[in-house]
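Read through the structure below, which is laid out as structure tokens, and then see the notes.
Missing here: one protein chain of the complex. Every other protein chain is in place.
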Amino acid sequence: MGKLTSLLTLLHNSSGEQEIKDELTKRGYRYTVGKVGAMDLFKVIAAIETTAKSNNIIDGDAYREVHALYHTILEALQGVGRGNVQFGEILRTVGLTFGIVRGEIEKYGYNGEWICVCIFGTIGAPKKGFEHDALGLGFNHI
Amino acid sequence: MGKLTSLLTLLHNSSGEQEIKDELTKRGYRYTVGKVGAMDLFKVIAAIETTAKSNNIIDGDAYREVHALYHTILEALQGVGRGNVQFGEILRTVGLTFGIVRGEIEKYGYNGEWICVCIFGTIGAPKKGFEHDALGLGFNHI
Amino acid sequence: MGKLTSLLTLLHNSSGEQEIKDELTKRGYRYTVGKVGAMDLFKVIAAIETTAKSNNIIDGDAYREVHALYHTILEALQGVGRGNVQFGEILRTVGLTFGIVRGEIEKYGYNGEWICVCIFGTIGAPKKGFEHDALGLGFNHI
Amino acid sequence: MGKLTSLLTLLHNSSGEQEIKDELTKRGYRYTVGKVGAMDLFKVIAAIETTAKSNNIIDGDAYREVHALYHTILEALQGVGRGNVQFGEILRTVGLTFGIVRGEIEKYGYNGEWICVCIFGTIGAPKKGFEHDALGLGFNHI
Amino acid sequence: MGKLTSLLTLLHNSSGEQEIKDELTKRGYRYTVGKVGAMDLFKVIAAIETTAKSNNIIDGDAYREVHALYHTILEALQGVGRGNVQFGEILRTVGLTFGIVRGEIEKYGYNGEWICVCIFGTIGAPKKGFEHDALGLGFNHI
Partner (left out) sequence: MGKLTSLLTLLHNSSGEQEIKDELTKRGYRYTVGKVGAMDLFKVIAAIETTAKSNNIIDGDAYREVHALYHTILEALQGVGRGNVQFGEILRTVGLTFGIVRGEIEKYGYNGEWICVCIFGTIGAPKKGFEHDALGLGFNHI
């Protein structure tokens, strides 16, 4: 599920995207892709949560699901931040695409649903083009 | 370069791999893919460094290049570790595929070569199958 | 559940312990208390996991449950380590009591089971008595 | 002192509180309990410092004591934050009770006064009830 | 270069400063010293970047150089923050002097230019005099 979520995010708006979506659908996974640009970290988290809720990936009225997603997002942000889970506080801004996938994993012991968030995009100085790619992946049971 | 390095790593041994390699070659990038499984973090770092040197991605006799690669690896490991850059110390083991790409980026201000390391694989308990996917990306000028 | 798990751990072998256990039982929670002393962090994690499995708090054959417990332990260790999730590596040793509680929480949105780990004990130099108290709490859906 | 500070905080406004306070008084410790709710981390720190000063746990005109308390609070916040010493920045809010205890410890080598801060409460999304318990303990010589 | 940058910063406005500057000039290094006081971390980063650009230590139009300096600053801030790369968020303020040095290092393997940032000053409560010294050093190829 991690690989598919990563490819869904990385191939967004490119030719390989449909093939990944077909595979996700075939497996019965719920998924969505969204975008957010911000200097405030909390806005990135809010955007991912809102997208997950409005696309029915999670039930926003179930704390259990909100909790699972929140920690998955925090994990993915560790990869994006690489040692400092901070954006504007350390004078950097981000332009991110994120993919969220939820579903059952058919492996021994996995029993039940899992959720995966991939975040890919640019991170850098608040000056156009002065940025480079960043990537993170979070994974949790839900 | 971040997206290509990520796809090179994620699509390793799958059908899309050649297309990525062709694109990398077309851009004049040097690249390689390797694998490592370990509980010791330093073995993962050593494996990536050795692979980079033996495939002529970096010059192992130039501290400048070794330094650039080292920090790129550390960045990628932040994504894999998600808050704890530790494997065996916290009772988890990894099975990882890594891609390393180096070359010039034709964007304003980038002048010169950059290096990118993507690490993808499984992380989990020292029990077969009790693991999930993890991903990290590091990016640096060289 | 966090308060009860904390009190179960802090009051272990003291007069208030039975009252806490009665309350846990009344709520239908599964719980256990264990002890571990070590300089190696992974031994502390292993001791908590083993105790949880052998006392049927979690099913050791379900990766889902092992994953939930593992992240709960890591959270609790953040409180014990206070900034460095390391023991022997930074020349300190621990003598810890840990409580593990699992059960359903009857609050809106919590639907389903949660798991909580509290770790309390001493941390300090490898010299008897040159140590002070430390405490951590982890909390997760399972 | 760590256990007593933890119990003072956890049992605040419950039946066991007086017994803990009696023990603290018997030992000649100075102590207090306070509460704070916030999304801004600095407000939590300020609330604990102000409470300590206004209740004469520390002398607010002595940098030595302010310094000791500050680092004790930071340690306790590591347990509450569990890897990210951030609240509103990562879209979470807290409702916390904190206990502060200061006094001499009658153990070989401890000579002099020590200070301990325990923080217990809820941490979670900015939505009522979508939160779980968190706990932290700091300990320092003063 | 690390030692010279540190001494340039520590000896700023003291008798030994000229000797260090002479040595830096002799080696053909570009260097500057600046000051910044703030509670906002991003203002410290911005001040160092602006000083580096306006004194021609780096070319502000070259992302490559901006990237190298940025990571050097982040490294130095780790030493200043000592575990929490945060100032106002955790209720502390800083008054800092920083030195920036750039040039070629004549050691085997170093080939090319490197950049070094030293930050020295006070960190503490937002109350005059309630602060102590802090120091950090970052080092990078450029």
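Letters A, B, C, D and E mark the chains as written, and numbering starts fresh at 1 in each.
As a convention for this text, contacts are C-beta pairs under 8 Å (C-beta built on N, C-alpha and C of every residue); 3 or more make two chains touch, one makes a residue touch a chain.
On a predicted model such as this, the values are computed, not experimentally measured, just so you know.
The residue from E:Leu24, E:Ile57 or E:Cys118 that touches the chain not shown here is E:Cys118. For the chain left out of this panel, the touching residue among D:Val36, D:Ala52 or D:Ala68 is D:Ala68.
In the full complex, chain D touches the omitted chain through residues 61-64, 66-68, 71, 107-112, 140-142.
Annotation for chain C: contacts to the undisplayed chain at residues 84, 86, 88-92, 124-125, 127, 129-132. Touching the omitted chain from chain E are residues 1-3, 6-7, 10-11, 16, 74-75, 78-83, 107-109, 114, 116, 118, 120, 129-130, 132-139.
Note that in this section only the chains that are shown with their structure count from here on.
Among the remaining chains, those touching chain C as well as chain E are A, B, D. Inter-chain centre distance (chain A to chain B, centres taken as mean C-alpha positions): 20 Å. In chain D, the residues that touch at least two other chains are 74, 83-84, 86, 89, 129-130, 132.
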